[in-house]
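This is the structure, below, for whatever I ask next.
Here's a slice of the assembly, chains where they normally sit.
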Amino acid sequence: MAARKPIIGVMGPGRTEVHTEPVDKHVELALELGKQIAAHGWLLLTGGRNIGVMDAACRGAKSAGGTTIGILPGPDAMDISDAVDIPILTGLGSARDNINALSASVLVAVGMGPGTAAEVALALKARKPVVLLATNPEAEKFFSGLAPGLLHVAGDVEGAVTHVKGLLAAQQGGAAGGAEQQQQ
Amino acid sequence: MAARKPIIGVMGPGRTEVHTEPVDKHVELALELGKQIAAHGWLLLTGGRNIGVMDAACRGAKSAGGTTIGILPGPDAMDISDAVDIPILTGLGSARDNINALSASVLVAVGMGPGTAAEVALALKARKPVVLLATNPEAEKFFSGLAPGLLHVAGDVEGAVTHVKGLLAAQQGGAAGGAEQQQQ
Amino acid sequence: MAARKPIIGVMGPGRTEVHTEPVDKHVELALELGKQIAAHGWLLLTGGRNIGVMDAACRGAKSAGGTTIGILPGPDAMDISDAVDIPILTGLGSARDNINALSASVLVAVGMGPGTAAEVALALKARKPVVLLATNPEAEKFFSGLAPGLLHVAGDVEGAVTHVKGLLAAQQGGAAGGAEQQQQ
């Protein structure tokens, strides 16, 4: 059976409406990151709502022919982004943040807020690699100190994508070569 | 934007290994049901593990070119069916049963066990329609009594698919015509 | 350290308002069952809302000096029963039903509805004993068939309490004597 497509999580603040002018910096970055994720043949996973970074990343991915998965906090179809292909309705509220952390092979945080911080922390707790894109120096310092080997910082979308590529390659190498790692 | 593909959930006991001979009746039904779901252009959602009805339904869907979503109970990639395209790792144990109930537009139960019963009950609690396929008279009587309008019984795969088609049509009609229903 | 007090779960439909006349049969039973649970020195665990069986059981337990735990579906203090001492706000919606099933040593279902059915099924899935009190013949037949050794039926509160006592004694005997059971 052919290998599954890797799932890349993109997290970020939800409050900024994507259609509001002037277009927010994080929304622009998320749009471009979504495009790049689709262009590389990866699946995009976000929080799935119709606002902010999650919406923008999904729109970007769809514009480049990608497939988008949304892990929604609510129990119904109220606030799903139009650009989500596969809405998973969890009804878990913020507890769904841990599903994002577990289901993505690599997490990219675009911008920073309490929800994004929770997702980054849960990913590090689950020993998942995280890339911070355009967050802030306080976040970079704090999370780097928490989990030095897992935390990566990118200054632009290209840098983030380079990190993701490297991390996926390392995971596949590890999966192929490192049977003993499974036993820990 | 084009409409999303409907998500059909297929639930059933996990214990029967799909490769064990003689091939179990529920596994055969799930294989055929998965094929039909893919052939109709619907997405298949299951519990995602590599055993029993969930595995068989995914194999059937893949054999017909479909896309399969697995809502896994565990936090890691331990027991994912090879036939799952999109594994969602919830780490929630049986609490993930409610995600299956919420995320599917229609749920089909193939066979019956405690986990399947939980998923059927949670779907009915969330006011989702359920089709029972090859369960047993006790299950049919019990669940029919719990939620008369939501519970449908099918004797074979063709009957189950006919129910699903009708229920999806009713939901789309309701979504298009029935704004006041949203306000309940 | 002294042994912990056993936690007894009482589940049942939430729709019947406890203050509505004529007083509903299940609410009366839940009130009396709550009293008995407190009188035996057990902790009471319910779904914690201010309606139906869960509210009545908590009121009964409080009237007899007991301690009550409520596992609430919502994220905030909106609809907590006044008779809950310890509200656990899960924000999980119906996924919290599985916490009830896991946290109680024995579950008693008083009456039957979709939510109660989910809790009974999840308890049986987790191999927890369940007592059905004043449900209906369809429920008794269905759940007995699902998990013969775990399902008990009581016709009145006294019978339910007798079952709970016996089941707790068996669990403690098993915990003390049965180390090999832990290894399954």
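Every chain is named by a letter (A, B and C) in the order it is written, and numbering of its residues begins at 1.
The rule is short, and it goes like this: a contact is a pair of C-beta atoms (placed from the backbone, for glycine too) under 8 Å apart; a residue touches a chain by one contact, two chains touch by 3 or more.
Being a predicted model, the structure only gives us computed values, none of them experimental.
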item	value
Complete complex - number of sequence copies, 3 represented	4
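The criterion applied here is as follows: only the chains that are shown with their structure count from here on.
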item	value
Residue-number overlap at the subunit B/subunit C interface, same or different (half cut)	same
Geometric centre distance via CA averages, subunit C-subunit A, whole Å	40
Sequence positions of subunit C contacting 2 or more other chains	92-95
Partner subunit C, residues of subunit A touching it in the complex	75, 90-95
Of subunit A, residues touching subunit B in the complex	1, 4-5, 7, 43, 69, 71, 75-76, 82-92, 98-99, 102-103, 126
Of all residues in subunit B, those that touch subunit C in their complex	92-99, 101, 112-115, 117-118, 121-122, 124-126, 136, 138-139, 141-143, 145-147
